[in-house]
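What you see is the complex with one protein chain gone and the rest in place.
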């Protein structure tokens, strides 16, 4: 199982357990989290890049993986995703670099799967 | 003096003092900080929105003001900037809200000055 | 106008402007933010103390003020609020101290107003 | 070895090494960290929930595990711990979600061990 | 009253109120916070620079002011303090810059008072 499959399998399994517990605030927040990235005055691609840069400066690896996958699916190119990385690194500093390494590894995997 | 003028006057005055001190790392970082938002694979408008959302989730009021002004100048509409706010708030949570209040106040001032 | 009145006046004014803009994600998040502190398996007093300690370790002065007021109204005593402060300071470290100073100033004002 | 045993074994081993080094500030801080959660004006259960929510918004997985175990031992119910999760998620935003997933996994293990 | 006097007056007044409340954890933490910067295997000057850089990357203006004053009193030169600033800015990114501006303003005041 590669990084992408592993991440998504765990994410799906645990989200199901979280939503099975009948906590309305959590359920509604999960729903709102999905809606926030829907097309509106900004398109999905831009919103996913916003989600990615926010996740990078807050240094949340799982959030980065999630938005990298969405960015990839929305057609963000490699040169573009590296510009998102560069803005995030300038804003958040060198502590972003370890997350950048893992992000580049994950992006490479996304590209390789498409080439299969 | 309004919020925008006050912010820019202090920013300019202190940046001059910082750059007057001959610290090469700081000088080069300031330069790099400007370059990061230049047009490339992504346009200026998108990059400024990335800078804005990163600043919001990291809760840096002065950084928010700076990027709000740049976003405004780059043609980001009110509906669009509110979508940047909404993504930032979902990613960063309710602690973003006090910064959102000040951001909305600053944005309103940017709009009012244009109407003069 | 004292600290409490000033905080609440600005908060009310800006929340109205934010909600006047028709952004559904923001509106629903504001609503959810209120619901999260409603009585459930935990009582309001406990939830407000959770909101207070979370705000302290994240060092958000306005959030601290908001939850201090709610804690005060829910009957949290001075000895109890200082124990919330102590846990927050141990978890978050000495960088919490400047926020602790302002929190103590605000709490004192809440107590004084009641004595008027 | 399950998650709980693995976490506690490593924690115990390293704490011993840390305390073996004769650094008084660190030793006294470790001692203070324990005292902060002792019964006082607030009971242990409430203090542990404060420690849990603070750890969640600061996104420290090991701290979350530690306080989850303490909460469990103090009699926090599943419905209550999910309300702590919900407040933490609203305060800290969607970046808390990956930590929520791991928290739910750990809580499940705590419940299962009791059922053995 | 200048920045330094204003900061110290408020700090002293509120610390007294905090310590007047008989919370042992807070009192002991305040005591420990002082001890941490005492001469040991590292000298006071080095420890205060560590306190300064930590405060800068965590973006706590009051903590920065406190350690700037201590660094100044310990004989840190202007060129040295700017190197502390440069490391902090590289580690913490452009969001450190607004705090750098205020730090430079405060440092200038420390130098001017000595020249009086």
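The first chain written gets the first letter, and so on, giving A, B, C, D and E; residue counts start at 1 in each chain.
Criterion: contacts are C-beta pairs under 8 Å (C-beta built on N, C-alpha and C of every residue); 3 or more make two chains touch, one makes a residue touch a chain.
Just so it is clear, the model here is predicted, and its values are computed rather than measured.
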Check: shown chains touched by the absent chain are A, B, C, D, E
Answer key for A:26, A:68 or A:90 versus the chain not shown reads A:90
Had the left-out chain been drawn, it would touch subunit C at residues 57, 89-96
Those residues of subunit E that touch the unshown chain are 32-33, 36-37, 40-42, 46-47, 49-51, 53-58, 63, 77, 79-80, 82-84, 86-88, 90-92
Per the touch rule stated above, subunit B touches the missing chain via residues 24-25, 28-29, 32, 35-36
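What we mean here is this: only the chains that are shown with their structure count from here on.
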Of C-D and C-E, the pair joined by more C-beta contact pairs is C-D
For the pair subunit B and subunit E, the C-alpha centroid-to-centroid distance in angstrom is 27
In subunit D, the residues touching two or more other chains are 32, 36, 57, 79, 82-83, 86, 89-92, 94-95
